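Entry: chain A
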Amino acid sequence: MMRIERTIKYEGDRVRGFGKEIMSVPGCELLQSCIQCGTCSGTCPLSIYMDFPPRQVMALVRADFKNEVLRSRTVWLCASCYACTVECPRQIRITDIMYALKQRAIQEGVYPKRFPIPVLAKEFFEMVRRHGRISEMLLVARLFLKTNWFAAMGSWRLGLGLITTGRFSVRQEHIRRPAELGAMLAAAGKGNGKAKEMP
Partner candidate 1 sequence: MKDALKYSYFPGCSLKGLGRSYEQSLLPVMRRLGVELVELDDWNCCGATAYMSVDEAQACVLAARNLAIAEKTGPRDLVTPCSACYLVLNKTKHNMADFPEINQTVQHALKSADLTYSGKVPVRHPLDVLINDVGLDVIKEKVVRPLKGLKVAPYYGCQIVRPYATFDDAWNPTTMDRLLTTLGAEVVPYPLKTKCCGGSLTGTVPEAGLRLTYILLKEAVRRGADVIATVCPLCQFNLDGYHDQIDRRWGPARIPTVYFTQLMGLAFGMTPEELGLKSNFVSMKPLPAESTTV
Partner candidate 2 sequence: MSDPNWQPRIVAFFCNWCTYTAADLAGVSRIKYASNACVIRLMCSGRVDPQFILDALAKGADGVLIGGCHPGDCHYGEGNYKTMRRFQMLRRLLRDMGIEDQRVRLEWISASEGERVKTVINDMVEQVRALGPLNLPQHRAEWDGEMTSSTEPAGQPAEQEAAHA
(Lines give C-alpha, C1' and ligand atoms only; values in the text may rest on other atoms or scores of the structure.)
Protein backbone atom coordinates (compact mmCIF):
# COMPACT_ATOMS: atom_id res chain seq x y z
CA MET A 1 0.00 0.00 0.00
CA MET A 2 1.39 3.39 -0.97
CA ARG A 3 1.56 5.77 1.97
CA ILE A 4 0.41 9.23 0.98
CA GLU A 5 0.73 12.50 2.79
CA ARG A 6 -0.87 15.87 2.25
CA THR A 7 1.76 18.48 1.50
CA ILE A 8 -0.50 21.48 1.05
CA LYS A 9 0.08 24.38 3.45
CA TYR A 10 -2.72 26.48 4.87
CA GLU A 11 -2.50 30.02 6.15
CA GLY A 12 -2.88 28.58 9.63
CA ASP A 13 0.41 26.71 9.21
CA ARG A 14 2.28 30.00 9.05
CA VAL A 15 3.52 31.60 12.23
CA ARG A 16 2.94 35.23 11.42
CA GLY A 17 5.83 37.50 12.33
CA PHE A 18 8.46 34.77 12.41
CA GLY A 19 10.16 35.99 9.24
CA LYS A 20 10.14 39.53 10.57
CA GLU A 21 11.60 38.34 13.86
CA ILE A 22 14.53 36.63 12.15
CA MET A 23 15.08 39.57 9.84
CA SER A 24 15.26 41.88 12.84
CA VAL A 25 18.30 40.01 14.21
CA PRO A 26 21.35 42.22 13.59
CA GLY A 27 22.94 41.16 10.32
CA CYS A 28 19.91 39.27 9.04
CA GLU A 29 18.04 42.24 7.54
CA LEU A 30 19.04 41.50 3.97
CA LEU A 31 17.09 38.24 3.89
CA GLN A 32 14.27 40.38 2.54
CA SER A 33 16.12 40.80 -0.73
CA CYS A 34 16.72 37.06 -1.37
CA ILE A 35 16.13 36.18 -5.03
CA GLN A 36 16.18 32.41 -4.52
CA CYS A 37 19.09 31.91 -6.90
CA GLY A 38 20.42 28.85 -5.07
CA THR A 39 24.04 30.01 -4.79
CA CYS A 40 23.96 29.17 -1.08
CA SER A 41 22.82 25.61 -1.70
CA GLY A 42 25.25 25.16 -4.57
CA THR A 43 28.17 26.44 -2.50
CA CYS A 44 27.29 24.65 0.73
CA PRO A 45 29.44 21.56 1.24
CA LEU A 46 26.72 19.98 3.37
CA SER A 47 23.56 20.89 1.45
CA ILE A 48 23.68 17.45 -0.10
CA TYR A 49 22.56 16.01 3.25
CA MET A 50 19.94 18.60 4.09
CA ASP A 51 16.19 18.05 4.00
CA PHE A 52 15.76 21.66 2.89
CA PRO A 53 18.70 23.23 1.04
CA PRO A 54 19.69 26.63 2.49
CA ARG A 55 17.81 28.44 -0.30
CA GLN A 56 14.56 26.78 0.78
CA VAL A 57 15.26 27.64 4.40
CA MET A 58 15.50 31.28 3.34
CA ALA A 59 12.16 31.00 1.53
CA LEU A 60 10.49 29.25 4.46
CA VAL A 61 11.73 31.81 6.98
CA ARG A 62 10.60 34.70 4.84
CA ALA A 63 7.18 33.12 4.43
CA ASP A 64 6.78 32.50 8.21
CA PHE A 65 6.93 28.68 8.10
CA LYS A 66 8.51 28.52 11.52
CA ASN A 67 7.66 24.95 12.45
CA GLU A 68 8.99 23.50 9.22
CA VAL A 69 12.25 25.41 9.56
CA LEU A 70 12.96 24.76 13.23
CA ARG A 71 12.28 21.05 12.87
CA SER A 72 14.46 20.69 9.82
CA ARG A 73 17.90 19.09 9.98
CA THR A 74 19.36 21.82 7.83
CA VAL A 75 20.41 24.27 10.52
CA TRP A 76 22.17 21.53 12.47
CA LEU A 77 24.17 20.46 9.47
CA CYS A 78 25.60 23.94 8.97
CA ALA A 79 29.30 23.73 9.78
CA SER A 80 29.71 27.55 9.85
CA CYS A 81 32.13 27.59 6.94
CA TYR A 82 30.63 30.89 5.71
CA ALA A 83 30.91 29.89 2.04
CA CYS A 84 27.27 30.85 1.42
CA THR A 85 27.71 34.18 3.16
CA VAL A 86 30.63 35.27 1.02
CA GLU A 87 29.09 33.98 -2.21
CA CYS A 88 25.54 35.30 -1.81
CA PRO A 89 24.87 37.85 -4.56
CA ARG A 90 22.54 39.69 -2.20
CA GLN A 91 25.12 39.63 0.62
CA ILE A 92 22.69 37.90 2.95
CA ARG A 93 24.51 36.68 6.05
CA ILE A 94 23.12 33.20 5.73
CA THR A 95 25.39 31.68 8.38
CA ASP A 96 24.11 34.23 10.89
CA ILE A 97 20.53 33.37 9.96
CA MET A 98 21.36 29.72 10.65
CA TYR A 99 22.63 30.75 14.10
CA ALA A 100 19.47 32.72 14.77
CA LEU A 101 17.44 29.64 13.84
CA LYS A 102 19.55 27.32 15.99
CA GLN A 103 19.06 29.59 19.00
CA ARG A 104 15.32 29.54 18.55
CA ALA A 105 15.17 25.80 18.01
CA ILE A 106 17.07 25.23 21.26
CA GLN A 107 14.96 27.75 23.15
CA GLU A 108 11.79 26.08 22.02
CA GLY A 109 13.19 22.59 22.36
CA VAL A 110 12.06 21.53 18.91
CA TYR A 111 15.35 20.27 17.53
CA PRO A 112 15.53 16.63 16.42
CA LYS A 113 15.88 14.50 19.58
CA ARG A 114 19.01 12.43 20.05
CA PHE A 115 20.56 14.38 17.19
CA PRO A 116 23.99 15.03 18.66
CA ILE A 117 24.66 18.54 17.35
CA PRO A 118 22.19 20.53 19.44
CA VAL A 119 23.20 18.44 22.42
CA LEU A 120 26.82 19.28 21.77
CA ALA A 121 25.95 22.97 21.53
CA LYS A 122 24.15 22.82 24.86
CA GLU A 123 26.91 20.87 26.61
CA PHE A 124 29.46 23.28 25.22
CA PHE A 125 27.40 26.21 26.45
CA GLU A 126 27.15 24.74 29.93
CA MET A 127 30.83 23.94 30.23
CA VAL A 128 31.87 27.42 29.17
CA ARG A 129 29.34 29.01 31.48
CA ARG A 130 30.67 27.06 34.45
CA HIS A 131 34.38 26.94 33.77
CA GLY A 132 35.10 29.57 31.14
CA ARG A 133 37.05 27.09 29.06
CA ILE A 134 36.47 23.91 27.12
CA SER A 135 38.16 20.61 27.82
CA GLU A 136 37.53 18.78 24.62
CA MET A 137 37.74 15.23 25.93
CA LEU A 138 35.30 15.86 28.73
CA LEU A 139 32.95 17.50 26.29
CA VAL A 140 33.08 14.54 23.94
CA ALA A 141 32.53 12.16 26.79
CA ARG A 142 29.41 13.99 27.90
CA LEU A 143 28.14 14.14 24.35
CA PHE A 144 28.36 10.42 23.95
CA LEU A 145 26.73 9.83 27.30
CA LYS A 146 23.76 11.91 26.25
CA THR A 147 23.34 10.67 22.72
CA ASN A 148 24.67 7.31 21.77
CA TRP A 149 26.85 4.88 23.65
CA PHE A 150 27.43 2.87 20.55
CA ALA A 151 28.89 5.80 18.70
CA ALA A 152 31.36 6.15 21.54
CA MET A 153 32.24 2.51 21.20
CA GLY A 154 32.72 3.00 17.44
CA SER A 155 35.36 5.62 18.13
CA TRP A 156 37.33 3.58 20.63
CA ARG A 157 40.28 3.37 18.32
CA LEU A 158 40.39 7.13 18.06
CA GLY A 159 40.28 7.48 21.83
CA LEU A 160 42.98 4.90 22.26
CA GLY A 161 45.08 6.72 19.71
CA LEU A 162 44.70 9.97 21.56
CA ILE A 163 45.83 8.32 24.77
CA THR A 164 48.88 6.76 23.16
CA THR A 165 49.87 10.03 21.43
CA GLY A 166 49.49 11.90 24.70
CA ARG A 167 46.71 14.14 23.53
CA PHE A 168 44.01 12.71 25.77
CA SER A 169 43.39 14.77 28.86
CA VAL A 170 40.42 14.66 31.17
CA ARG A 171 41.51 17.56 33.30
CA GLN A 172 38.88 20.33 33.37
CA GLU A 173 40.40 23.66 32.35
CA HIS A 174 39.30 26.68 34.38
CA ILE A 175 39.65 30.39 34.22
CA ARG A 176 40.76 32.16 37.39
CA ARG A 177 37.81 34.49 37.68
CA PRO A 178 34.73 32.42 36.80
CA ALA A 179 32.52 34.66 38.93
CA GLU A 180 33.43 37.69 36.84
CA LEU A 181 32.50 35.87 33.66
CA GLY A 182 29.31 34.57 35.23
CA ALA A 183 28.24 38.06 36.19
CA MET A 184 28.91 39.31 32.70
CA LEU A 185 26.92 36.54 31.07
CA ALA A 186 24.07 37.14 33.47
CA ALA A 187 24.16 40.85 32.61
CA ALA A 188 23.98 40.00 28.91
CA GLY A 189 21.06 37.71 29.59
CA LYS A 190 19.20 40.59 31.14
CA GLY A 191 20.25 42.76 28.25
CA ASN A 192 18.12 41.06 25.66
CA GLY A 193 16.04 38.67 27.70
CA LYS A 194 16.76 35.90 25.26
CA ALA A 195 19.07 33.77 27.34
CA LYS A 196 17.41 31.12 29.43
CA GLU A 197 18.75 28.65 31.92
CA MET A 198 19.27 25.36 30.25
CA PRO A 199 17.12 22.57 31.67
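Note that a contact is a pair of C-beta atoms (placed from the backbone, for glycine too) under 8 Å apart; a residue touches a chain by one contact, two chains touch by 3 or more; residues count from 1.
Behind the choice of candidates: all candidates are chains of the complex that A comes from, given by their letters.
Worth saying up front: this structure is predicted, and the values here are computed from it rather than measured.
Participant: Just to confirm the interface: in this complex, chain A touches which of 1 or 2?
Facilitator: Only one option touches chain A, namely 1.
Participant: Write out the stretch or stretches of chain A touching candidate 1 in their complex.
Facilitator: 25-27, 45-46, 49, 77, 79-83, 85-86, 93, 95, 99-100, 102-103, 106, 116-118, 120-122, 124-125, 128, 132-137, 140, 143, 154-155, 157-158, 161-162, 165-167, 169, 173, 175-177, 180-181, 183-189, 191-192, 194-195, 198
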